[in-house]
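Removed: one protein chain of the complex. Kept in place: all other protein chains.
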Amino acid sequence: MLNYILRRGFLALLVALFVSFGTFALFYFATDPAQTIAGEDAPPEMVEEIRQEYGFDRPVSVQYVEWLGGVLRGDFGESYFWKQPVGELIKEHAGVTIILALSSLMITILIALPLGIGAALRPNSWVDRLALSIAVSAQAIPNFWLGLMVIILFAVTFPIFPVSGDATWLHYVLPALVLGASSVPAVMRLTRTGLLDVLSADYIRTARAKGFMGYRLIFQQALRNALLPVVSVLAVQLGHKLGGSVVTESVFSMNGLGRLAVESIFNSDIPTVQSLILIFVLTFVLLTLAADLINAWLDPRIRMG
Amino acid sequence: MMTTSETVNSPRFVAESQMDGEQVDTGLGLSPAKAALKRARRHTGLKIGFGIILVMAFFALFAPWLAPHDPYLQNLPLRLLSPAWVEGGEWRYLFGTDHLGRDYLSRIIYGARISLAIGVGAATVGAIIGVTLGLLAGYYGGWLDQAVNFLVTCQLAIPSLLLIMALVFVIGQSITVVIFVIGATHWVFYLVVTRSATLRLREMDFVAAARSMGCSRFQVAVREVLPNLSNQIMVIFTLEVAIAILSEATLSFLGLGIPSPMPSWGLMIAEGKTSMFFQPWLVILPGVALFMLVIAVNLLGDGVRDVTVTDRRS
Partner (left out) sequence: MRIHYPRRVGICLTGLLAAGALSMFADAGERSDTLVVALAMPLTTVDRLYSVQREGLILSQLTDDGLFHVDPESLEFVPLAAASYEWVSETRLDVVLRDDVMFHDGSRLTAEDVVYTFDWVLHKDSGTSRGPVIRGWLDSVEEVASNKVSFHLKVPYPMALRDMAVSVPLRKKDTYAEVGTRAVEQPLNGIGPYRVTNFRAGREIVLTRFEGYYQASPKANPAIENMVFRVIPDQGTQQAELLSGGIDLMLDVPPDVADNVRHLPNVVRLEGDDIRIGYITLDAAGYSDPDTPFRNLKVRRALNHAINRQAITEYLVRGSAEAIDFACHPHQFGCEGSGPVYAYDPDKAKALLAEAGYPQGFSFDLWAYRDKIMAEAIVSDLRAVGINANLRYVKLNVFSKVRNDRDMSAFFASYGGGGTADASAITGVHFVANTPRNYSGDEDLAATVLAAERTIDPEKRRALYRQALNRIAEQAYWVPMFSYSQNFLLSPGLELSVPKDGVPRLWQARWSH
């Protein structure tokens, strides 16, 4: 087991490094950070000075290693645009994204699980069809458009929930709904299929047929078995909420990491983009690792094999 | 928006990769293709999806003759006209006009070209990359396989929207760039399927037989593996087309996709956002178009999968 963790952990780190170097090189070749720092009215001499002072004229690998060294010490560099340490920026914005991700995951669970279970329990009934239609629709609706529709509805017709900002918990309701909706199809289908598989197993059918008293108990056991893969998928979904937060936070004007990332790309603010991509990748990789570990722990077969 | 790895983990896909190369037993004495077509004719979802796509493709293809106006023609005095069914609208401009006085109906029609082109283009690019890598990884194995696996893990871990945005920002905005960048980040699906099929095929006798007759490894791979995979690739292709269409819409909405003045539906939604409380049709109409196209593609994909493979859970 330890072996497994170490191997996967090492792989995770390698992936993160590879991706972050890639983005670093990308920006290195394409932009001029010296001017961004200097500001719009700076004379060319000042820009050149800054270039030398910050060492932007050195080869890309050297700069990357230096940046990485800083990151390991906890220093993510300084934002070109905000003139603040990136670490602080991230701390300020992380809270919103974390809350959004968790609450949208909750929404996904609240919608997808009952639907999936209901659909599996009554295949081909109206519940099943409803569930499948919702899945098909939710997959086809552009996430940002759903957000806009929701905003129009709730800003003008039913002004119950605020449609922008992140000050109170109320502000998270609509964004969480919109972000959560995007994962509903996958989770619902997985629940449904998983439960259907389990329910068609022999021991369940026998128990049902015989009206066995312990049926309820066995059913709950079956549910647990069916939900195992769902749990690990949920961990992966949480990672995806980070990516989804980019759009949702932009549409609802929330001050989270997603919107910070978008703004930073437009601002050519390389240290921030760099650090955010690294954090996103690391988070996702760690969540996937957690998902694998959960699976391994719950299902002994994987551990042994 | 659905991402590649969500689909990798979805049960539909999982079922896919376990069912390659199986012959369809119709029990009716018909060839597999004919049996599939017969089932297709009765499959409602597939018919609806196919129908909608046909209509949209028709409009896209014949846009210059079907669109009532030039989608780029600016007419400032007539800007922000309401659709014909709202008070203040005119029948000449059925869907009203946008902030520069350009006919919205024409722009939506031409927008179908962009969505379809990018959808199909990006999915093709992804297919080429994914299938090639899958064949290579499956057949040559060893370090190549390890390397490709590593690439896959990286690809899945990247927040693809952010990376695409960074790439487009740096390279520049154009249809070609968007197609290639979206395609280059959505190939995992194809790879997984191709690779497992290739691996399986390695075991089989007729491969050994073909090799003993002097065919190179790669020739064998291509000739034997690909035809058996075509069903699955087709299904994946439709799925990826839908994903690509949504990706482009999101990118254009955020400002790093198709550049103005092209009538990308996502861009049109972004442009209409400032006045969305007062001229909501600017945002609603392109969104509905997107929704219909993507649902159609998904229905088509689901339908094709349903009719070409048996043993589905119902």
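By letter and in written order, the chains are A and B; residue numbering begins at 1 in each of them.
Note that contacts are C-beta pairs under 8 Å (C-beta built on N, C-alpha and C of every residue); 3 or more make two chains touch, one makes a residue touch a chain.
Owing to the predicted nature of the structure, the values given are computational and were not obtained by experimental measurement.
Visitor: Can you tell me which of A:Ile160, A:Ala201 or A:Val231 touches the chain that was removed from the display?
Guide: Answer from the full complex: A:Ile160 touches the omitted chain.
Visitor: Hey, which chain A residues sit against the chain that's not shown?
Guide: Interface residues of chain A facing the absent chain: 32, 35-36, 39-44, 46-47, 81-84, 92, 114, 118, 151, 155, 159-165, 168, 170, 173, 252-253, 255, 263, 266-268.
Visitor: Need a quick check: the contact residues on chain B for the chain that isn't drawn.
Guide: These residues of chain B touch the chain that is not shown: 72-74, 76-77, 79-80, 99-100, 255, 259-261, 273-279.
To be clear about the criterion, only the chains that are shown with their structure count from here on.
Visitor: For the complex, which residues does chain B have touching chain A?
Guide: 1-3, 5-7, 9-12, 15, 150, 153-154, 156-163, 165-167, 169-171, 242, 246, 249-250, 253-256, 266, 269, 273, 276-277, 280, 283-284, 287, 290-291, 294-295, 298-299, 302, 313-314
Visitor: Which bits of chain A are touching chain B when the two form their complex?
Guide: 11, 14-16, 18-19, 23, 26-27, 29-31, 123-124, 136-137, 139-145, 148-149, 151-152, 155-156, 182-183, 185-186, 189-190, 193-194, 196, 233, 236-237, 240, 242-244, 246-247, 250, 261-262, 265-266, 273, 276-277, 280-281, 284-285, 288
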